[in-house]
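A short worksheet on the structure shown next.
All protein chains but one are shown in place.
Now for subunit A:
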Amino acid sequence: MNWMALSDPQAWMIASAEAIASVVIVTGLLQVTFYFVLLLYAGAALGTRPPVPRSATLWRRYSEQAPAISVLAPAFNEELSIVESTRSLLALQYPDFEVIVINDGSKDGTLARMIAEFGLEKVDRFIDSGVNHAPISGFYASPRLPRLLVVDKENGGKADALNAGINCARTALFCAIDADSILESDALLRVVRPFIDEPHLTIAAGGTIRIANGCKVDAGRITDIRLPTNFLALVQIVEYLRAFLMARVGLGKMQALTVISGAFGLFRRRQVVEVGGYSHGTVGEDMELVIKLHKLMREAKRDYRIDFIAEPVCWTECPDSLAVLGRQRARWQRGALECFVKHKGMLFNPRYGRIGMIGFGHILLVDVLGPVLEILGYVLVPLLWALGLLALPWLLAFLAVTFTLGIFLSMATLVLEEIQLRRFPKARELAVLAGIAVVENFGYRQLSNVWRLQGWWQFVRKQQSWGTMVRKGFSAA
């Protein structure tokens, strides 16, 4: 190393800039390579997935052997939508299930509406104490609706409410959902498949989350799939397709899935109780549960599977204002960082096999380093150009590659969606989404990284709040 050169401030600055630029470029290349590998795996997974029968066929095949499921729906201040959501859950097509609605200390009339609408009475229930949660104030049920149990408890957050639901569940499997999301009527029949195909190995399975903004909803069911008119909602459709159809399907195929969305996941209760249920004091409780399950099974050297199925769909309303979306993205970033730091010992640790290598490698590249390096790249490359260290053709080439890679990955995900799932009814909608996949690279992508950096900042400052998610509710048909 030329120490003389380093004593010169300008040379030092140039050397530092070059070093940082090298890190950004190498990490960027690694990220891109990883995305392409994920895309290939996702393509292979969707192309070779087991046959996907129609709902009627699924019912005929599974109705006798499908294991019982407890659907856990935590609700906090859901007075306006809880009755419709519960009716929609009770109407799910599945042979043997119970719906446990957990009123997490709502300040509004959530419980009163449930009691009045479903004619519930206070009952007693002998429950497990396997996982920790805030005290339960009462149980409500009705002989007319034997599938429904309402649990009223002190407020403790979503993870706490789900833990209460786990203790109340009397089935081997439970499905964690958001009370304000809409499960497709055959979603349980589809997501249970790995538990039927590999009953001794499967401990968890996740399904796809899709954006319901713009869709028509009638009696708690999506009746007409349409695109929203709001730009932010459109961009999130493309983002969700990338996240679920590329990343999660690919990671699932690799058996390295580290997150099953809190809005829709099916779990084997016994293993979840073994890991202590959902963790308190984190905003990434869904991700952490999956990581804890991996850790448990790997450390005990037990064979297991955690799968992702693309077909079962849960529809959710996404934020359509910058402020709410920014808060959500910062929270997601914080949740990922909390999980990563809490279980950092698993990173590249051969004891955890592909979870340590691929799963945690993915979190490191995409969630931990991703936003920092991308923002650094946006700052550094023009800076290097301004300092005369980078020629204009190189600057343009760098930007071109960055944007075209992003566009290519989004388009490839749209291709996967169209070939394998075909959920958008019209060709025009595909064209709109393709346009969005291009446009999002100029402005939205950078803004999203700024929100994620805010999440980083909140994580460093150990900020714990969830922020407020303002929902407008689904439009009626």
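Just a few scattered comments:
Basically, a residue touches a chain if its C-beta (ideal position, glycine included) is under 8 Å from a C-beta of that chain, and two chains touch if they have at least 3 such contacts; residues count from 1.
Basically, contacts and distances are computed from a predicted model.
Going by its UniProt record, the hidden chain of the complex is named "HEAT repeat domain-containing protein" among "Acylphosphatase", "ECF transporter S component", "HEAT repeat domain-containing protein" or "EfeO-type cupredoxin-like domain-containing protein". Contact with the omitted chain, checked across A:41, A:140, A:264 or A:398, is made by A:398. Checked against the full complex, the one of A:44, A:91, A:123 or A:460 touching the unshown chain is A:123. Per the touch definition above, the residue from A:50, A:350 or A:388 contacting the chain not shown is A:50.
In the complete assembly, the contact with the undisplayed chain comes from A:170, out of A:87, A:147 or A:170. The missing chain lies against subunit A, touching residues 50-54, 56-57, 60-62, 64-67, 123-126, 128-130, 170, 195-201, 393-394, 397-398, 400-401, 403-405, 407-408, 411-412, 414-415, 418, 426-427, 430-431, 434.
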